[in-house]
Every structure is written in C-alpha cells, then in structure tokens.
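Every protein chain but one is kept in place in this view of the complex.
Moving on, here comes chain A:
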Amino acid sequence: MSLSSADVQSIAHLARLSIEDQDIPEYARNLSDILNFVEQLGKVDTKGVDPMAHPLDMAQRLRVDEVSESDQRELFQSIAPATEAGLYLVPRVIE
C-alpha cells in the first residue's frame, strides 16, 4: 500500500483538514508506512470470530427520556469564537 499525493489530499478533504502542499509528501510516506504496518492483519484467519466493539461486551445502557440538565446556553456560548443573539456564527452558507 502506497498512498499518492492525490490520495492524501482526498483523505484530508474527507477529514476536513487543510494540509500545506509542502507537507503532503511526508504525510504520504508516513501514512503509507502506517498502513503497510497494519496490513499484516490481513493475513490473520478470523473466520467465525465476532468483531469486538466493547471490552466487556456490554449493551448500551438506556435512560428514561426526560430532561436531566438545565439550560446553560450563556455559559457554553461564552467560550465560543463568535455568537449573536444566542446563535453560533459561521460564514454565510446561503446567499
């Protein structure tokens, strides 16, 4: 497995990460090394083995659907980069 510069750009786009052009070759090399390293898993016979998602094989706990937290909008928005009238501001999406 060897990733090209175009592969790195496409993965970075999927992950919404800007990457400097000059850094792309190094990422391509590092990521290829890591993927080559994990590729050894392909040789393992896992026929009939259930995938394990949780160390204790527990089921997700459910709770009653009722309000348990109080409204703390002002507190939480006090650390936001930009807000107005209780809303988070982002660049205009719809003209």
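A few remarks follow.
We take it that a residue touches a chain if its C-beta (ideal position, glycine included) is under 8 Å from a C-beta of that chain, and two chains touch if they have at least 3 such contacts; residues count from 1.
What we mean here is this: contacts and distances are computed from a predicted model.
Per the UniProt record, the chain missing from the shown structure is "Glutamyl-tRNA(Gln) amidotransferase subunit A", taken from the list "LrgB family protein", "Glutamyl-tRNA(Gln) amidotransferase subunit A", "Glycine cleavage system H protein" or "ABC transporter permease DevC". Within the entire complex, the positions of chain A that touch the omitted partner chain are 8, 11-19, 23, 27, 30-31, 33-35, 37-42, 44, 46, 49-56, 58, 60-61, 63, 72, 75-76, 78-82, 88, 90-93.
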